[in-house]
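The structure that follows is given in the form of structure tokens.
Of the protein chains in this complex, all but one are displayed in their positions.
The block that comes next holds chain A.
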């Protein structure tokens, strides 16, 4: 029997956020200065320089309300942060500035993260959770004009998570709801295309791979479920995998479509092969819930890292499966 290689230790840990880490986002396209943004429960966004592994800046724009989502906008070089203060702040971080240019009110009291879509067509769309717990608002980021409001017909409960992506026909959006169902929305027409009851428990997180037209969702139970969108734009259950401990906070498919990482409530990050959901590694480091995982978008494949942010206030940075 060939023994599997032991899981590695983290390459390094970033500490000093002084609060549970909710969300992470790499930004490595700028030459020579790979960055990692992290949003904390105390309302701060830390900008980590991955070269010297220190926080370069701390952005405070949510009056201490927990930051649940951060994202960089490549087309305009802006930066977005979503807080539990029901606002999405748009930041200008050029040349050392750190100012909120404006903020968007979401009205959402939930913890559903926004989803950003930067399509080729110069139009950057942002999907936001809205005042009604099941409603999704889609707006154009530049003009801040609302495009659509997506409200499911049937009773699916609170909106838990979503992911917007570009398809041939136009922007689509996958949303996970409280009753465990995943709904595929056509954003341009504002109508649901398909609905899949993926989990018995609420859908906690999902991610979607546009190349394979395949997505994955996690729940508060022990299963991860992957599904595909068939040619009729119907969601089809494909595969599922059973975890040892229940609860997944976030799922992230690496850009090359080879692996997917799941942030577990048991403090472990589990890595699966994306094709067949083959379990590859259990990364043990955190002492508490892992809230977020993210993969780096570094131009050099060997430098692509994975980061996991946890309730234990640490961010662990890993170098896994980066050789092949």
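Some observations on this one:
In the analysis below, contacts are C-beta pairs under 8 Å (C-beta built on N, C-alpha and C of every residue); 3 or more make two chains touch, one makes a residue touch a chain; residues count from 1.
Just so it is clear, contacts and distances are computed from a predicted model.
Selecting from "Origin recognition complex subunit 4", "TELO2-interacting protein 1 homolog", "Exocyst subunit Exo70 family protein" or "Superoxide dismutase", the unshown chain of this assembly corresponds to "TELO2-interacting protein 1 homolog" (UniProt protein name). The hidden chain makes contact, of the residues A:186, A:209 or A:312, with A:312.
Residue-wise, the contact with the chain that is not shown comes from A:284, picked out of A:101, A:169, A:284 or A:303. When you scan A:16, A:170, A:273 or A:299 for touch with the missing chain, the hit is A:16. Contact between chain A and the absent chain runs through residues 3, 5-10, 12-13, 15-16, 18, 51-54, 284, 287, 312-314.
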